[in-house]
Every structure is written in structure tokens, then in C-alpha cells.
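Only one protein chain is missing; all other protein chains are in place.
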Amino acid sequence: MASIIISSDSSLTAARVADTIVDKAGFSIVNRGILPEVAERYKTGEDLLSKALDSPSGFLAMSPKIRQRYMAYIQAVTLEKLLPDNVVCFGLGAHLYAKGVSHFLKVRILTQPEQLVKELHPAGPVPAHKVSKMIARHEKDRTRWSRDVYGRDETNANLYDLVISLNQIEEKEAVKIITKTAANRQFVPMTYSLNCVKEFILASQVRAKLIERFPECRVRADGENMVIHIQALKRNQKKYASLVKEVAGTVPGVKHVEVHVITDFIGQAVESSR
Amino acid sequence: MSHLEVLLLDDEPIVGKRLKPALAKVGCEVEVFQDPVLALKRIDEKDFDVVVTDISMAEVDGMQVLEHVVAKNNRTKVIMITGFAMMSLAREAMEKGAFDFIAKPFKPDDLRLIIARAAEALGKPIDFEINDNG
Partner (left out) sequence: MMSQPSKANAEGPESHDSISGRHERARDFEEAKKALLARPRFSVRAQIYLGFALVFLFTIITVAGLLNSIYEVDHKVRFLETVNQYLIQIEQARRFEKNYFLYGTNLREGLDNVYAANQILEINRNQILSITGRNVYDQMLSNLKEYEALLKRIIDLEQQWGNALANTEIDHSIDVREQGQSMISFAQEMAAKERTALEKSINRARQMHIYYLLALMAIMVVNSFILARRILVRIKQYKTFAQRIASGDYTLITPMRAYRDEFTELALAVNQMVLDVEAREAVLIQSHKMRAVGTLTAGVAHELNNPINNIMITGHMFLEDYDSLDEADRKDMMQDVVNETNRAKAIIANLLDFARESGSQLAPLDVAALLTDTIALASNRLKRSRINIEFSKTEKLPRVHGDSQQLRQVFLNLILNAIDASKPGGKISVTVLPADEPHYVAIKVIDYGTGIPKHILGSIFDPFFTTKPQGKGTGLGLSMSQGIVAKHGGLIRVFSQEGQGSTFTITLPVTTFPAEIKAETHLANS
């Protein structure tokens, strides 16, 4: 059966819905419980990973580059956990990077404002006039966060297969809708979609290994073959290319590595801004 | 061990030419077609255990073949192969009742594995070991 990726403006809601699905439909769960494993594998602090996931973007906040790095670590492990079917995943940003896999059902759940406010401001009641402001600000923060790290807006409905508003549909009903949809035949895993996930995992693992040294690197996997783009000055081209090859080769499952070095930064910038 | 009846449809002649012996080796009886119209005719005549079809073909495409097969015999496992693999296409194929969907290029063993699974699902296991690693 399908795997379900849940995204919500409220993390508590996402967690609650995910738990219900696990209880009712026999899915297993992937959530922030994997962060210690990520921290251990990539030798970093769990608190930093949480910060990369949650803290709002801004002037004094964690820089997008650093954030991307921690997210690359999280991504590598999360995707691995998504390989078996019947998984519910939330709170790890998977809706932003697990794309193009036909058996991933991506769901966006919109919480009721009162609930969201309670979550954002647990200390006590919030004056009515501040509610909309608070929600707008939260939304802006999340939009900015997703843009900073993945270049897309997580509030964009196009990212999802299913968008459910808890203002209109009760949570129980929502869970039913989700599990029912996940049981649809088009979300059945197949050789092709499983291969897609495997390629994703491989690419993410290679990228996680490279990202500290090459923050701009782009990695694509095609079966056991990796195509990697990095940026480097012309004189370092050869040196870095062989370094990347060596590092990527240490990831199990990688057979062949192809490295493209982009030396023309400005030209690249011009190209991409077109 | 009973033979698994397989129809293989691809407008690329080499696919049929090479896969027929490859599948025969694991105990399949394979009929190869390049023309989807002829293949459909044959499907009408005979119940196959497994139909392997390419998606992008002139005249009739693989989706139509899939629909035709499912409409005729729900038991037949249809495996889609395509060079134009996309998520939307994969979902469409599965929704229409395909057994599996595989992107080109694939290794003969990839297809054998899928057919072996189909055979197992049919209760007619073939001579291919499914050592599941994915």
C-alpha cells in the first residue's frame, strides 16, 4: 500500500492525524524520532537538526546554507525510512523533497485557527485582534523557510495530492479520507516507483556526504549511476572532481560517478535567472 | 511445473527477440507481438497469465491494451513497460489495474522478477528465485 506524507500548518495536528492513521490502518510511523539517528550518522547535534526544521528564517536566524546542510542529512535518513510501504511520515519536510514517487500520497492538512493559535502561544489566551496577525506571521515564516531550503512554497496546494481543511471536515473524517485514498490502486507501489525511491535515497546519501564541502552540489541518481554537478574554479576543476568521485564512491550502492564541474558561475547565474 | 502463458507486446522488435528466450528459460511460454492490433486480437482468442506491454505505440497505446485485458479477464496480470515513465503515467496504469509498471531501460532479470511475482500471485510459481531486496 501507499505511504502517506503529511504536512500541516500545525505540527501537533499533523502528529495527531498521523497517530490516528497508524492506530486505525496499521501503518508504521516516521517522525522526529529519527533525529538522533541522523545526528549520530552525520556527527552533528540533534538540537541543530530541530533548529534547522523549526526556527523561522530571518536576519539573525540560521543561514539558508547551513539549514540546507542539516536538511540534507535529515532527507537522507528520512527517505531511507520511506522505502518500505505503509509508512506515515510527518514533521521532516518530506513533502518538499519526496517528489515524483507515485506511491507517496502527499496530504496537506489545514488546522482550525483557534487550535493553531493555542499551539503557537501555549501560555494563554490571545486577544482576538492579534489572532489573524499571528497566523499570518506563522504562515509567512513557513513559506520563507520552505523557499529558503527547497526553493518552493509549502503552502502551495500544487505540491499535494490531497488538501483537507479541518475547518470544513472533521479530523476523524479526514483520517478516513486519507486512508481511503491511500488504498486507491494508483498509490500502489510498483517496480518503477520503488526504483525512484531507491534512486532518491542514493542521491540524498551522496549529497549529504558532499554538502559540507560543496554546498551548491546537485546530485541525481540513475540506477546505480550518479550524476553530480558542483561549482568550482577552473583551476580546481580536476582536483575537486576526483575528490567528489572518491567521496561519492564510498556510499554503498554507488557504482559509477559522473562529475560535472560548473566553472562559469556568472553565466550559470544568468542562465538560471532567465 | 506448469507453464506460464505470457504475451509480450512492444513495437521494438529487439525487445521481443531477446526477451522471448530469456523468459522461456524461466519457464514461460511467450508469444511476441509488435503490432498492438494483432496482439489485441490474440488476447481476445486466448487467456494469458501475464501480458507485458509497452505504453507508447502508434495506433493503440499500452493503456488501451491494459483496459482491454482487464475488461476481458481480471485474472491476467498486466505489466507495463515504458520509456516515457512519469508519475502520472504510473498512477494511471496502476489505477487501471496494472500489476506492475517498469521503466525502460531494465535488465532481463528485472522483468523476470516481476513476472515471477505475478506467477506467484497467480499461484503458478515459475523457475525464478524471488530474493526480495526491494
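Lettered A and B in written order, each chain numbered from 1.
Here is the rule we use: contacts are C-beta pairs under 8 Å (C-beta built on N, C-alpha and C of every residue); 3 or more make two chains touch, one makes a residue touch a chain.
On a predicted model such as this, the values are computed, not experimentally measured, just so you know.
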Partners of the unshown chain among those that are drawn: B
Touching residues (missing chain, whole complex) on chain B: 12, 14-15, 17-19, 21-22, 56, 58, 61, 83-85, 103-109
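Note that only the chains that are shown with their structure count from here on.
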Centroid spacing, where centroids are CA-atom means, of chain A and chain B in whole angstrom: 35
Chain A residues touching chain B - in the complex, by the definition given at the top: 83, 100-102, 184-188, 190-195, 198
Chain A partner contacts - residues on chain B that touch it in the complex: 85, 87, 90-92, 94-98, 100-103, 110, 113-114, 134
